[in-house]
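A single protein chain has been omitted; all remaining protein chains appear in their positions.
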Amino acid sequence: MRKFLVILILAVLGFYLFEAFSGLGLGFPRFEHGVKDYYLDKTVSELHVANTVTSIVVSFRGFDTLGEVTVLFLAVSALGSVLYKRRHDVGSRSILFASSGIVRSGSKLLFPAIILLGVYIFIHGHLTPGGGFQGGAIIATGFLLMLLAYENFRVSHHVLSYVESLAGIIFVVIGLLGFIDGGTFLQNFLPSGILNELFSGGVIGIIYVMVGFKVAAELTGLIYSVLHEKD
Amino acid sequence: MIYLILIFFLLILMVGAAIYAVVQKDLLYAVIATGVISLVLTVLFYILQAPDVALTEAAIGVALTTIIFLITIRNTLRHEDEYSNKDKFKSPTK
Partner (left out) sequence: MSIFEIIGAVFLLIGSIFLFLGGLGIFRMPDVYNRLQAGTKATTLGGMSLILGVGFLMVETNWAWMVKAIIIVIFIAFSNPISSHALARAMYKRKRYPIITSKDENMDAYREVNENEKKEEDA
């Protein structure tokens, strides 16, 4: 009976999957007269953004980016709630060895450089490849280096959660301001500036900086809660 | 032509690393193999002119995912066979 049910469900699923994929026309250019030319044209002429990928991710598909950031937030908070234990649970072995002096002083020298690289990447998100997600992940690796080198290195969960929620709130507020100004969510309401300059592209730069802060805080909190389950 | 050969070589390396990660019973080696997959994928993305995705893959795929898996292995058990024996498996917090 059960096997029959499984086969039935698989058959129904397979039928609908086949129906869905048979209409796709794989291997043919589907966007020949679609949105591709519109994006490539408007990116430079209206938004004054040098990086087309950034303009699509943040401006044309900005609402999807908000959803992505929310999904990441949900994943991290779910992991934190799974790993949460009470503070006075004692008796666990520490998972970290004491690292040597060379590693300690070396990572102290490298940590600011890594943070600077991450900040550079998300500030220049609309000019060069990269952006909020990439820069945030690089900053998180910098914190990971410090957490592995110094077993007493502590990151305040309060600061992380404040930074993260503040960045998310600013993202949504910018979107709503665009709603008031232009009639659509995340509409650009700042002057566009000159192409290829740091202060160009209107709200895109601000949104990417906020995404960078949010992703960095989330990933750092994730690593921290995996490494130090106790607090 | 040289790009085609390079891409072909990298793809073979990726498939080999993926098969190794599935077959290998020692989970530490399997995690390192998944890291290798991400590393090769980074190079491939860069060759295919997607530096944005390459940066993401380098930071998240190579560094963060591998480290999180390594910490998990450190907290639980290293070999796949040990999980079948339930009595051996003890929570590290005990």
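When the chains are written out, they are named A and B in that same order, and each has its own residue count from 1.
To be clear about the criterion, a contact is a pair of C-beta atoms (placed from the backbone, for glycine too) under 8 Å apart; a residue touches a chain by one contact, two chains touch by 3 or more.
Keep in mind the model is a prediction, meaning the values are calculated, not measured.
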Visible chains that the absent chain touches, using the contact criterion stated earlier: A
Option from A:V82, A:I102, A:I180 or A:I194 whose C-beta touches the chain left out: A:I102
From A:L74, A:A113 or A:V159, residue that would touch the chain that is not displayed: A:A113
Touching residues on chain A - with respect to the absent chain: 97, 99-100, 102-103, 106-107, 109-110, 113
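Basically, only the chains that are shown with their structure count from here on.
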Contact footprint of chain B on chain A as seen in their complex: 51, 53-54, 85, 89, 91-93, 95, 121, 129-131, 133-134, 137-138, 140-141, 144, 219, 222-223, 226-227, 229
Residues on chain B engaged by chain A in the complex (per definition of touch): 51-52, 54-56, 59-60, 63-64, 67-68, 71-72, 74-75, 92-94
